[in-house]
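A single protein chain has been omitted from the complex, and every remaining protein chain is retained in its original position.
Our next item is subunit A:
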Amino acid sequence: MALATAYEVHDNLLIIRLEGELDHHEADKLRKEWQWWLKEKRKRHVLLELSGLDFMDSSGLGVVLGRYKEIQANEGMLMISGVSSEVDRLFELSGLKKLLPFAVTEEEALQKFGVMI
């Protein structure tokens, strides 16, 4: 199963929805698309919605960490929602849980963004 990406924009906020499997094979495409939205479209804040993600490994961690640094450098915020228990263990192991905010659902994330942005 491949990775499907969907992008939705609300002013300064980019919502990225991932479905399927995020591994090394799929990571390059996601990285390039995500960077295009940050650099060319100048989106400052990002919500990464993962409730449709069935699989992720360290390649996914690398992409998220890389974009986190870019968003951070631009004084934006990256939030992640809809994380499965398996993916949550990876975020936990990598220390990402301490670096950035998480929300259970997309609704909760958008509410938090409404308050924080």
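The rule is short, and it goes like this: a residue touches a chain if its C-beta (ideal position, glycine included) is under 8 Å from a C-beta of that chain, and two chains touch if they have at least 3 such contacts; residues count from 1.
In this text, contacts and distances are computed from a predicted model.
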| item | value |
| --- | --- |
| Chain not present in the shown complex, as UniProt names it (candidates "Phosphate ABC transporter ATP-binding protein", "Anti-sigma F factor", "FtsX-like permease family protein" or "Menaquinol:cytochrome c reductase iron-sulfur subunit") | "Anti-sigma F factor" |
| Residue of A:I16, A:L48 or A:V63 in touch with the missing chain, whole complex considered | A:V63 |
| Which of A:L18, A:L50, A:M77 or A:L90 contacts the chain that the document leaves out | A:L90 |
| Interface with the undisplayed chain - residues on subunit A | 1, 21, 23-25, 27, 31, 55, 57-59, 61-63, 65-66, 85-86, 89-90, 93-94 |
